[in-house]
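Worksheet: one structure, shown below.
Missing here is one protein chain; the remaining ones are kept as they sit in the complex.
Which chain is which? They are A, B and C, in the order written, and residues in each are numbered from 1.
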Amino acid sequence: MEQSRREFLTTTGGLLGLLLAAGFLRPQEVAAEEWNQAAFEIKKMDDLVKLLGGGAARESAEVTIVAPDIAENGAVVPVGVASKIDKTASIAILVEKNPNVLAATFAIPQGTLPEVQTRIKMAQTSNVFALVKADGKFYYAAKEIKITLGGCGG
Amino acid sequence: MANPMKIRAKADGDVVEVKVLMSHIMETGQRKNQAGEPIPAHFIQMVSVTCKGRTVLSAQWGPAVSANPFLSFKFNGGHKGDKVKVTWVDNKGDSRSDEIVIA
Amino acid sequence: MPIIHRWLAAVAAGAGLALAVSAAGQDKAMEEIQKYRQMLQDGNPAELMEMNGETLWTMPRGANGATLEQCDLGLGPGKLDGAYAQLPRFFADTGKVQDAESRLVTCMTALQGLSLEEATRNWHRPGSDIEALVTLVATRSKGAKIDVPARHPHEAEMVAVGQEVFFRRSGPLDFSCATCHSQDDKRIRLQDLPNLTTVQGAQASMSQWPAYRVSQSAVWTMERRLIDCMRQMRFPDADYLSEAVIALQMYMQKNASGATLEAPGIKR
Partner (left out) sequence: MRRLAYTLLPRMLLPWTLLLGATAALPLPSSAGDVSAKAEDSFRKAFSTASPEQWATRLAQDEVNALCSKHRNQPPPEVAARIIELSKASIKLPEDGKLMGDWKEGEKLASIGTGGHIGRIQPDRAGTRQGGNCYACHAIAKQEIAAGNLGPSLTNYAKVRGTSPEAVRYVYAKIYNAQAFFPCSSMPRFGHNRWLTPKEIADAVAFLLDPESPVNK
């Protein structure tokens, strides 16, 4: 368990490295920037890991994902992310098993509380990650959300 | 033209809670129509929220944000009577801005 | 690299196991679904359709260039508040029992001079005029008590017809409405199935319609809901605004009378 855990942290670091390279998770000037196509087109966690960059994220109890364990429909899954970490500057929501893993990023300027809520689509049951950048360091939380099938068959 | 947003902004002391519903289909580009042809992607990419000229939140979204998107957050420094302005831009270059007075 | 997958698989398996213990797991699952539904209550996209409905209500349209502001939904011309909660009802001017949708179409054709085709265009698609107008009308009955006593002979007959249709089985699955909606505490997969034959069940259900359906990105009217139930029963498309569909609604709204309308709801 310990070993796989360390490995996981490294891979998460790689993901962050790629997202940074793609130019996202930079606070403040997002609105003036271009949409980060490269980051939003990342297909698989595998690809992210292959492109492993520097830096590592720490799992942190200070980052919380507010979401149900089970969603009745994958088209709308309420997800909130809150960070208690000082100087939180940005928050990203990622869904491991979606066709594109990155769902949304939020830049949190000074004066804005580090908590956002939105609703996302999930193609299937998956782990959802919240990544937080605070004072130049990275933190994350993970939560599995199950997607259930409807009864009448579409 | 894009339909208007529904914005709520409520001050509790110095903290303003903002809730926004946007009217947008948020089409992923991965779905097919009845005839089996792909439906082109159409989704909001950029969102910014300002109060008195100051950006209080900016976001970048992919097509995995749900249709008719919902966004909620809080910021410091706004007061009853101030205006909050929300702007979105989608991948086809369409955009929409709406304003609300903080209650 | 494979290790991350093992780690993630362990998370998944762990969560799966915790929920697998049949009865207890099912209860836990239903609890989490309740949490999901609760989280969606705050910020119902139906508010967007309601705004569109307000625009349409006051917009001069059709050959007559008229607005809908003089539309009579049963409480008198232009009286919107509480009107939805008393529909369907008999209208002397048309000589028919009408639901909110068929009555709105009457107003659009008679007052505004729109054709039937124009008034009902894309009724089954997100963004239709009907979706917006029904959302507006229902929202203006929020908090009102559903009151469909069916005292008029035509109304009483429609209740009886609706009940017959409700129990009418056919098709490749031998279904009727009653197959899924005549017992208490039942679910199809994890979706609750209201018992629409009882006051309690009909009240719980009808008080939430029309509703924004997250799976459809649209507000579904009661006719849209019923016609889709028939599609799921593997029937062909039932006609929009047809008597049998209004009769079903009449039967259910009568059963639901006394409930406080909380529409528009938000549903799967």
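Going forward, a contact is a pair of C-beta atoms (placed from the backbone, for glycine too) under 8 Å apart; a residue touches a chain by one contact, two chains touch by 3 or more.
What you see is a predicted model; the values in this text were computed from it and never measured.
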* To do: Touching the absent chain in the whole complex: find that residue among C:65, C:149, C:171 or C:258.
  => C:171
* Out of C:121, C:152 or C:187, point to the residue that touches the absent chain in the complete complex. => C:187
* To do: Would you write out the residues of subunit C that touch the absent chain, in ascending order?
  => 16, 19-22, 25-26, 29, 124, 157, 160-161, 163-165, 167-176, 178-180, 182-183, 185-190, 193, 227-228, 231-232, 234-239, 242-245, 247
* Taking the full complex into account, what residues of subunit B touch the chain not shown? -> 34, 36
* Structure fact -> Across the whole complex, the chain not displayed is touched by subunit A residues 70, 146, 148-154
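Please note the rule applied: only the chains that are shown with their structure count from here on.
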* **Category of the chain touch graph - line, ring, star, complete, other** => complete
* To do: Going by the contact definition up top, give me the pair of chains with the most C-beta pairs touching.
  => A-B
* Asked: Using the average of all C-alpha atoms in each chain as its centre, how far is it in Å between subunit A and subunit C?
  -> 36
* Structure fact -> Whole-Å distance, C-alpha centre of subunit A to that of subunit B, is 19
* Whole-Å separation of chain centres (CA-atom averages), subunit B against subunit C -> 27
* Multi-chain contact sites of subunit C, meaning residues that touch two or more partners -> 214, 217
* Structure fact -> Shared-interface residues of subunit A (touching two or more other chains) are 75-78, 119
* Taking the complex as given, what residues does subunit A use to touch subunit B? -> 24, 28, 30-31, 35-36, 40, 75-78, 80, 95, 98-100, 102-109, 111-113, 115-122
* Residue numbers on subunit C that touch subunit B, as the complex places them -> 42-43, 45, 47-48, 51-52, 126, 214, 217
* Touching subunit C in the complex: which residues of subunit B? -> 3-6, 19, 21-23, 25-26, 66-68, 70, 72
